[in-house]
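Apart from one protein chain that is not included, each protein chain of the complex appears where it belongs.
Chain nomenclature is as follows: A, B and C, assigned in order of appearance, with residue numbering initiated at 1 for each chain independently.
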């Protein structure tokens, strides 16, 4: 689907951190037009007043159906559960949709229910494609509904997939560290500056909702349920996510660095680096920087650094939307 | 060795981060007297001017032998290699010494040479006691020379020892995160605010000098060389260190939390907590906070949080010196 | 009022930042006993669980009259307006009260109403003493109700009073910078880490509620309404407040530094320093560090650094309570 005039896109839920960035990116995109950006709580506020670091001057509106009438695509940044009916409505109107919530990430409604709640539109799950761009471009290109991956799964899967695809992935420990914007705008006191300044700690040790995503997608690559431990930590920063992945290799790998460099040679948003990446290097970009190194004969460690709001959320959403609309996947991104 | 008048202590190398805190702690200690604090580079400067957060008004001096004449004990905070001759001299004069460098931590001079350089006084190694207080109080009490553990080994060993002591430790992955003061005062541009602000990354992935300490001490507990991976990371903070330790258990443990609570029930500086600790909680204290949780049947995760300058350096040095001098180990500490 | 057994103190509103610290300080105070700590929103939670950096294990309770029956004193840390009826009740029961809100700081109810709301108990204002310790010890010692100063007025007044007392204060510009804990626990998104990380900005430029306090107290010293501009800024830190005060001198001062050193020579919590103080130096202490320097003939600049939660709130509250109870003002403080 290519056209001369820009594709009109609505961003629903644009007052949250990921939605606001999605609106900013669509607004600055050379081949998209930001038809509207919506918010229940901040309707009437200009986006660049709500987030002075952004430049998009659009006024946030309440979402109503009239807004969607001459729109071709949508990025939905609603909370988990709340996204389902909105996405269903949009899909019913024929819109191309990228959904940032977890609502369409898990293909098995029973697993969704276990980690979240009963699913409101389970029949839509069959049509949703899990949108980790570098792993599934062909399916994303033809999808009408893409479930944008969680921030942690994006980093963890980009780190683990090259081994999983080759049958080299034994078990994996994913020790992940994220800036506080990953917790969302309404996260409250737990991630306040007073609690996080000069602090860092693990959380959700007994099971984080991003684990089933990681397991599902690794199983798609290997055919078997993977043995993965995933423990998230908070960093006292705003944006940035680092996944340190300790892998028991199924068999020795001669040059794990070369394996990664080769795997991602054609991916403009994945850099395989010679030293462990810092999250600052990828801040405000859609890049994932990966470094893989052997740990003796039988293990390797793989570090993946992303900006949780970009490659981990809004950036990847635009990257996916680009593919769905027949555009270059890098259009409008840095 | 107890006495009514305070024990006179010199702190050598008091312009660095750990040495300065050691001087501050000795200065405020009710049963110690700070006889002198020395520095080659900052002689003539008052400690509380060099570090305005400290209150000790002593003027730093060049170290010379006259300073040591009526002194009973010393804390040495010299760089690795440089500590050896100073400690040898002090021991020759009969001083009780806690050394903060790595020079006396590794009992095997060959291992020291592999990670650092040829050892200048290998015969002194036999008399040195590795000073992880909670693991070795009896040996520390009677030692004349204590090698104060590195910051990472302190956290990692406190996290792993309870399992190792019971033969429950299979392999372990230690993903450690430290504030930049751990790199020392002369660390330069790599840990500058411009490079670390809003940043975090792994380093020394191919082998950090603290690994042989961890291996040596675990082997002392278990009799076998442990299978440990240790990867340090930098956090964009000043003080604080968190070790996240992923353990393959040698056999299932019914209640890993209870095991830790019991192990450290008598240790005033180790808190076993019900939730993963944040490094901020232990800042400016000698505390180590530990949380242990099962990861399925066969694994556990143990988090240990310390202030790298306190329990990871100067605080533990005073704790050890207290024991060596027959004092309550908590004297002068918080 | 001195006694052998510790004075029983209740801290009301102990889930907020200042109230929690007040409870922690009272709990650790050698001559006070923390009879209870209350919170409407966090009743049932232990203080050291709500704030893991604190050690006080008391369980927060709903405030009811029974709690106050065998209590001699209270520190109240309620929001402005909400404090008035609680303080009135406590005073009716004969309790010695330090109130952290603004409710009793302004002696003129009309001024209070202009900046806040109609005052609920204007007759209590006559008995309240404005508790900037170093300026009013005698009145505080005999007071039953002390209105603890705001954080900004504490720093600004300590900076300006030595000149005002000598008739040397012409006009003053107070450019103040505060960490985000000053905004309180409920401050929300404006002071979130996402909005404040790597950020700093002025706010309340058209008039901050702390201005009338500064004006009132300077007028008490000089007899005339002062010409003061006060503009607060946010710093991307947790605790710490720096007031940079630019003063037009009424007449030349030969040695402004000496003037300050002399004025505060007897004040254990005010340090007059030779270089501009950093807020980190006074963190987690009740200290105010002040540096005064000439700016040509007719002007001076005075910097005052405090920890907004200590000298700017809970620390000064305990300092004042100590005086009211006949104790050494430094008891229980650092």
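Assume contacts are C-beta pairs under 8 Å (C-beta built on N, C-alpha and C of every residue); 3 or more make two chains touch, one makes a residue touch a chain.
Treat the numbers as computed from the prediction; the structure is a model and nothing was measured.
**Q** Given the contact definition stated above, which residue among C:202, C:224 or C:330 touches the chain not shown here?
**A** Touches the omitted chain: C:202.
**Q** Kindly note down the residues of subunit A that lie in touch with the hidden chain.
**A** Against the missing chain, subunit A presents residues 52-53, 197-198, 273, 277-278, 280-281, 283-284.
**Q** Contacts of subunit C with the missing chain: which residues?
**A** Interface residues of subunit C facing the absent chain: 173, 175, 177, 179, 195, 197-203, 205-206, 229, 231, 233, 235-240, 242, 244, 246, 276-280, 283, 293, 295, 299, 301, 303, 305.
**Q** Hey, which subunit B residues sit against the chain that's not shown?
**A** Per the touch rule, subunit B residues meeting the hidden chain are 17, 180-181, 185, 189, 191-194, 196-198, 236-238.
Methods note: only the chains that are shown with their structure count from here on.
**Q** With over half of the numbers shared counting as same, classify the subunit A/subunit C interface as same or different.
**A** Counting which numbers both chains contribute, over half are shared, so the two copies meet through the same residues.
**Q** So the centre of each chain is just the mean of its C-alpha atoms; given that, what is the distance between subunit A and subunit B in Å?
**A** 40
**Q** Would you mind pulling out the distance in Å between where the CA atoms of subunit B average out and where those of subunit C do?
**A** Distance between chain centres, rounded to whole Å: 38 Å.
**Q** Would you mind pulling out the distance in Å between where the CA atoms of subunit A average out and where those of subunit C do?
**A** Distance between chain centres: 45 Å.
**Q** For subunit A, what residues touch not just one other chain but two or more?
**A** As it turns out, subunit A has residues touching two or more other chains at 197-198, 236-238.
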